[in-house]
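Here the structure comes first, spelled out in structure tokens, and everything after it is commentary.
In this view, the complex is presented without one of its protein chains, the others remaining in place.
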Amino acid sequence: MDIAEELLKGNRLALSRAITAIENEYDEATDIMKKLYPHTGHAYVLGITGPPGAGKSTLSDKIAREYRAQGKTVGIIAVDPTSPFTGGAILGDRIRMNGLTLDEGVFIRSMGTRGSLGGLSHKTADAVKAMDAFGKDIIIVETVGVGQSEVDIVKAADTTMVVLIPGMGDDIQAIKAGILEIGDLYCINKSDLDGADKLVREINMMLDLDSLMTEWRPPITKVVASQNEGITELLDTVEKHRTHIEGNGQLTERRTKRTRDEMLDILSSNIGTYIKGKIVDSGRLDGYVEQIKQHETDPYTVIGQVMDEMLK
Amino acid sequence: MSNEKIQAELEKYEASVEKAIARFPEREHLPEKRLYTPLDIKDTDYADELSFPGVYPYTRGVQPTMYRGRFWTMRMYAGFSTAEESNKRYRMLIENGATGLSCAFDLPTQIGYDSTDPISEGEVGKVGVAIDSLADMETLFDQIDLGKVSTSMTINAPASVLLAMYIAVAEKQGVPADQLRGTIQNDILKEYAARGTYIFPPRPSMRLITNIFEYCSKNVPKWNTISISGYHIREAGSTAAQEIAFTIADGIAYCEAAIKAGLKIDDFAGRLSFFWNAHNNVLEEVAKFRASRRIWAKVMKERFHAQSDKSMKLRFHTQTAGSMLTAQQPNNNIVRVALQTAAAVMGGTQSLHTNSRDEALALPTQESVTIALRTQQIVAYESGLADVIDPLAGSYYVEAMTNKIEAEAWDYIKKIDDLGGAVAAIEKGYIQKEIQDSAYKWQMDVESGARTIVGVNKFQMEEEPPKGLLKVDEAVGERQKAKVEAMKAKRDNEAVKAALADLKKACQDENENLMPHILAAVKTYATLGEICNVMREVFGEYEAHVSL
């Protein structure tokens, strides 16, 4: 089947296959993306991140339902960490969204980080584009906010929501420190637990310290996702943020920057692959290393020669 | 011999062992300690920790004479297909000397769906009997005198509905509710943690349970209102200590809920019963049963300040471990079940179900069930194990093991307390995760050969596929559906509607006891599904916490 063509016709299997091609870096992925690109730019991308156990999947489920109630279609990309030891992963987010499986207006895809941390952000970005071209109105990208690359993924969203829960103790301070500054919005989930108000105060204090924040002060919304409490209010803040960044040109700015970053990212990655093919896989690198070891030459001279050759 | 002397002798013995090991290396994967001595139990105070049967902390048994007066109840879990078929099996069991009934319900019944519901397709009558309304319950107990038999029902989320049906059938037989004896499992927490047949979220589920406690304490006083079950936790892969720890933590949560609902501990605690697994390691299991009694007695006395002896006695039903049955060389299962039976009896069980040899393959045939029942009778009458009370007490090993399991269980109970109790621990996925980790470790031990299962990873042989397995007639579902439709056409549908509306109102009022409303509804022949759907509407449904 012509994946891109079928995808654009609304074939769900084609969308699924397109994402597989992106994820597995099949050669055809580039062609697919070329055909899909003109059809992108319509969807609004909501990034959701937060520490493990914050209830992100349940929250995504409830948010998706709310959007569906508003008549919007939703794509969800849920990223879970791959085990660095076995290369395997249990992608467990979907289980909290079982109720959405048979809703034709929702498409959920689970992705493992697969260790290729550098490449993950542009794979996710391409998966988002595929869902965008497919016609989804809202695309939710959900990741555990523990690593830089995962932070990069969510930063690529139009609006980034950071989810926290009360009572996680000091051990998550480090994680908080990493992800807190990226939030356009804060969501306190499980806010029926003790300590919710304290957490709100803490975030407020942190926001007070942020002198760069001028036009937009991230709102903090308390929800209980499992009880479907506070979801409407939460989505109101998403809408507000959207209006805000659409109004002041920031959305365009963000998307332009994203395109620029992605291009640079892919270019460097491709050039890296090219160089690797030229000198690593051919065995030339080992030859150079041997020469350097024998003090017949030095690394700087070799690099100069290789660069000259490559850039010819 | 003084402890010092024993210590000195022990050191000599250990030295001699070194030589023996040099010649005959010990098998791999054995418990660390090869021998137990008085030193291992030197701190165990007889009066405080063991005492006498029928005396606190009941380590040695809950009754003064145990099986010298009366054997345990030989209670065979049975039920499949339709009420007619199961009724036949029950009457066969009673004729063969079974002294209690134990009803297995099919999955739609356990999850509160009618046989006519599309989700029930393929499941009707499969793992137990299908009960859709009072009409089926009447058939199920046809010609069985509910005033004489004691009936255990493995039913949890919709336990209130099935109990109401039982009370209604008894009423028709002319047996007053206060004469009824039996047990409903009614243990929702282990459903969330291990068994999976939940319906409603924890809060309304706990309300239903405390409603039953309250209703029965006044109206069905001989009924065991809950069977707090470790069996399924063990089946899901837990260790022995986890089995009793998680279950006792569940028990604590039920007591707390009942007390919060205004009940007094001694008004309901005497009707709480437990349900344990009899696993393969005989001595460890005996120690587990003994430890569980001691822990519960302490919990009731020290934590809940119970006054009544009855509240402090942990009475339990046992089932031999289904997950230890092998599909390979199924006759070997007869031997496994016999050893598990011995463990349950030496551990002082109040009632016992023995599994049939073919249950790793299908539902048991009549012949297999008879062998399983005979196994209990042989242990009771021929083995001598039931002739003396708590026969393994005083064994250095068994006493040390009892202490060890108790200590491990307390650690877990404390950890669960710290997490906010059993409900919170389940909601956080803690208990599930612990069970899964143990299950995975067990499987990996079997696969690596660290643990031997005869016929599975050692001593395998080529086998003919087993013949004569019981097959549930695939047409059962269709027949049952037709029965439900016919029943609905006959009943007074206006009365049903009114009863369901009344039930809905009662559900919305948290202070109302639901039992009388459910009883009224079942008497109109409202179906199980109709009643549960009313509750689903008000209470919502539970969403599982899964972390792998």
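The first chain written gets the first letter, and so on, giving A and B; residue counts start at 1 in each chain.
The rule is simple: a contact is a pair of C-beta atoms (placed from the backbone, for glycine too) under 8 Å apart; a residue touches a chain by one contact, two chains touch by 3 or more.
Following the convention adopted for this analysis, contacts and distances are computed from a predicted model.
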UniProt protein name of the chain not shown, from "Elongation factor 4", "Cobalamin B12-binding domain-containing protein", "Heme exporter protein B" or "Monovalent cation/H+ antiporter subunit F": "Cobalamin B12-binding domain-containing protein"
Residue among B:L263, B:I334 or B:V456 that touches the chain left out of view: B:V456
Which of B:S16, B:S308 or B:Q443 contacts the chain that the document leaves out: B:Q443
Option from B:V55, B:A362 or B:V538 whose C-beta touches the chain left out: B:A362
Residues of subunit A in contact with the chain not shown: 12-13, 16-17, 19-20, 23-26, 82-83, 86-92, 94-95, 98, 101-102, 107-110, 112, 114, 116
Where the unshown chain meets subunit B, residue by residue: 107-108, 110-111, 113, 119-123, 126-127, 191, 195-198, 235-237, 323, 326-328, 360-363, 436, 439-440, 443, 446-447, 453, 456-457, 465-466, 469, 471-472, 474, 544, 546, 548
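One rule holds for everything that comes next: only the chains that are shown with their structure count from here on.
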Cα-centroid distance, subunit A relative to subunit B, in whole angstrom: 46
Contact set on subunit A toward subunit B in their complex: 53, 58, 90, 92, 95-96, 226
Complex contacts: residues of subunit B adjacent to subunit A: 428, 543-544, 546-548
